[in-house]
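Removed: one protein chain of the complex. Kept in place: all other protein chains.
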Amino acid sequence: MNVLEEGLGKMLQPPDVNAFREFNRQKPRALIDKRMTEEEAVSKFVHDGDYIGTELYGTVRCPQSLVNEVVRQGKKDLYVAGQGVFELDMLLAAGLVKALDHTYIGLEVYGISNCLRREVESGRIEHCVEWSNAGIAWRFKAAAMGIPFIPTRSMLGTDTLKYSAAKVVECPFTGDPIALLPALILDVGMIHVHRADKYGNAQIDGISGFAFELARASKRLLISAEEIIPTEEIKAHPDRTIIPYYLVDAVVHAPFGSHPGEMCYVYERDEPHIRSWVEASKDVETTQAYLQKYIYDVKDHQEYLDLIGQERLQELQDMVPEV
Amino acid sequence: MNVLEEGLGKMLQPPDVNAFREFNRQKPRALIDKRMTEEEAVSKFVHDGDYIGTELYGTVRCPQSLVNEVVRQGKKDLYVAGQGVFELDMLLAAGLVKALDHTYIGLEVYGISNCLRREVESGRIEHCVEWSNAGIAWRFKAAAMGIPFIPTRSMLGTDTLKYSAAKVVECPFTGDPIALLPALILDVGMIHVHRADKYGNAQIDGISGFAFELARASKRLLISAEEIIPTEEIKAHPDRTIIPYYLVDAVVHAPFGSHPGEMCYVYERDEPHIRSWVEASKDVETTQAYLQKYIYDVKDHQEYLDLIGQERLQELQDMVPEV
Amino acid sequence: MTEKNYNPSELLICTASRLMEDDTTAFIGTGIPMLAAALAQKRHAPNLISIFEFGGTGAVLEDLPLAVGERRTFHRALAASGITDIVETAQRGFVDYGFLGGAQIDPYGNLNSTVIGDHDNPKVRLPGSGGGNDVGSHCWQTIAIMRHDKRRFVEKVDFITTPGYLTGPNAREEAGLPPGTGPYRVVTTLAVMGYHPQSKRMMLLATQPGISVDAVLENTGFKLLVADEVVENPPPSEDELRILREEVDKEKFYI
Partner (left out) sequence: MTEKNYNPSELLICTASRLMEDDTTAFIGTGIPMLAAALAQKRHAPNLISIFEFGGTGAVLEDLPLAVGERRTFHRALAASGITDIVETAQRGFVDYGFLGGAQIDPYGNLNSTVIGDHDNPKVRLPGSGGGNDVGSHCWQTIAIMRHDKRRFVEKVDFITTPGYLTGPNAREEAGLPPGTGPYRVVTTLAVMGYHPQSKRMMLLATQPGISVDAVLENTGFKLLVADEVVENPPPSEDELRILREEVDKEKFYI
């Protein structure tokens, strides 16, 4: 099983599955009430220099209230796994990102991210290691499985592989080249869910993106939830639990926690707000003004929601059609 | 990435992911009514010499009506992936199994399988290749992912590995030994579900065993279902679909399809019936008498249910407690 | 050239839509592929099975999604799972078509959406692969939708984000990519291109209405092969435009 090629990209987080096991060993198995505010969750579990990841798809089910709190507290020199839109733009805008395992940061239909451009083109981001979208998800999956790598036929033959930290080997069964993706174990993962109990047992409606994998790939896991439900509801439908409590370190009640992103079946995304960010992000000064207004100058998620306004939030809810 | 050890077991089904892709390419994407009887499904899709697999856990959600039909039609020289109880005992009792990728065949609390003993100790089964339970499930998972192998830390250091067809390599990322399990692609998979629509979109309640993986690891997939539901119900809850239609070749309506096994939330297992099999299986003659009575002498699943009797089936339903 | 009753976006959407077949699976990304798929479903391919990267399979595209994960991507869908299940489904060979875009494309259909300039010292940092590399690796046939000019159609892309035919015949297979996969069509506002079956280089198959072969060649930064017979695409029909405007994008978000 010869190694045929090795990506030139820096291994930002080595796939140390033994250290991950040791960390997981000491996480409590007890049912502990983990409810806390964004402020407590982030100050307690996110540290300067941490490797963090957010789970979402586009602007859908984005842990925005948690990310805003990371920005508010100015957690810096962050290593970030990058499949993101609005929320990673915030981290980039605030200059908190040191290095990226990158797959996509952009504004979808609104085009490329000006914040990404500024941070990368200036050299302020020290490493931009490339992967495909599924490549990053599979790296989480490898970590979630407790194995140091996972094979894939993505990325082969491309510069995406050349500038990654993957390796290409000769498959010992078929003889064909295959890419091996190293497990990506996060210091901190953040996921926004439809509902969770106070211990952290969580449910998601609709598609689940890569929540299953990221939850299991995180040493510390912060959950924000639109709704906190009694554990009896979890127990009545255990097959709906996508994240079991023992993975979770903090449970944050965050209604409209994905705003300006959407939450399937609950509220739509705030298109004018996102457009206003697209405009603001074009220029350093207006970018900072946006951060000032929506993050630094508000104390917490509730104040942020007050700033958006109950009326607007109601509209976003009302836009959801009957299923 | 040196190969440190290679299992001595025969590779019964090489992990040819390219051939699997070519097969999957020609499966129809159209929404076709796939409802048929056990007789039609088995005669159309199961052939002598096929590599087959059943998905279940113990006696739970067992595709028994399909397996009985395989026995009835005497499909022979079968290669079988073995994590099974009652249903694999039937195949063994009928002398249809040529080789096994084996992890567990036994009767759980009732002890070891006499049929397995007779078939293996006599040498009638040509190969018994060993794996762990999760090892077999991960082999399905590799096939489901479309990759030729998956790493694990199971099986290392043991005779289970030595008599498998796995390989141990030095992990190119950590330097530690790690086992690689070859993908297991089935010619035919069989799964019993709670409900499916006529195209094959299927739902399962409660734990899902390895249905997700086996469904995706099968070239041809036979689904039996307690209930056939309108597609509109599938579309109302797409996050409940564990098996999408394009994987499926046959949809068999099989109420009590798991009997004498159980179906979570629907009916309990038929303990006296299972005990009667445990007794019968001790001796070749009584074994054959059981097959004669419950399989060969009944025309189809409905006749089998008639033999069990409506009253008894009702009792098994009534034993399910309120949740 | 008479005045056209459609804009360039509408032309791209209608052209891409015609390439979509009933009873096939198609990996749909943000933007034009979504509109094309919705148009196809409402017109000639009611059973086009849309596959969205983050989990939606077989949605009814009544309203247009603005993002690849939102509720419209699994509206009345047959299944709603997650990204690994979807891309593994493609890796197993179940996805017939994939739609791609990029900032640069080369004669072998390799696409760049990562950087302009040097990777470690870029002139322009682009969004990155996203699902592009996965779609280009696993789908049986990929269709690129591009703006057509010399800066985009280049002899050598600055960065191969997504594999086309790489360096030519057999290069995909030698790299370990699944045999039989690769670029199928390139759709632009000027033309539709395919690939030469042997050399795997891009080849002009059809021009868009009112566009000459020379105009296509002039706007292509590499030597484009030309099919023996180059047809001219019919313009978007009344029917296509009506459905597109009145049903697909009635809020005029894209068109």
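Order of writing sets the labels: A, B and C. Residues in every chain begin at 1.
Following the convention adopted for this analysis, contacts are C-beta pairs under 8 Å (C-beta built on N, C-alpha and C of every residue); 3 or more make two chains touch, one makes a residue touch a chain.
Only a predicted model underlies this, so the values are computations on that prediction, with no experimental measurement involved.
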{"item": "Visible chains in contact with the missing one", "value": "A, B"}
{"item": "Selected from A:31, A:112, A:278 or A:308 as touching the chain missing from the view", "value": "A:31"}
{"item": "Of A:43, A:241 or A:276, the residue in touch with the unshown chain", "value": "A:241"}
{"item": "Sole residue of B:79, B:138 or B:246 that reaches the chain not shown, by the stated touch rule", "value": "B:138"}
{"item": "Options B:83, B:203, B:224 or B:241, residue touching the unrepresented chain", "value": "B:83"}
{"item": "Touch criterion as defined above, residue of B:42, B:116, B:165 or B:280 at the omitted chain", "value": "B:116"}
{"item": "Where the unshown chain meets chain A, residue by residue", "value": "17-18, 20-25, 27-31, 143-147, 199, 201, 216, 231, 234-236, 238-239, 241, 244-246"}
{"item": "Touching residues on chain B - with respect to the absent chain", "value": "56-61, 82-83, 85, 102-106, 108-109, 112-113, 116-117, 120-121, 123, 128, 130-135, 137-138, 141, 152-160, 163, 168, 176-179, 206-213, 262, 264-265, 269, 271, 320"}
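Everything that follows uses one rule, which is that only the chains that are shown with their structure count from here on.
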{"item": "Most distant chain from chain A, judged by the mean position of its C-alpha atoms", "value": "B"}
{"item": "B-C or A-C, whichever has more C-beta pairs in contact", "value": "A-C"}
{"item": "Cα-centroid distance, chain A relative to chain B, in whole angstrom", "value": "37"}
{"item": "Whole-Å gap between the CA centroids of chain A and chain C", "value": "28"}
{"item": "Residue list for chain A, restricted to those that touch at least two other chains", "value": "152-153, 176, 178, 206-208"}
{"item": "For chain C, residues contacting two or more additional chains", "value": "56, 74, 80-81, 84, 91, 138, 178"}
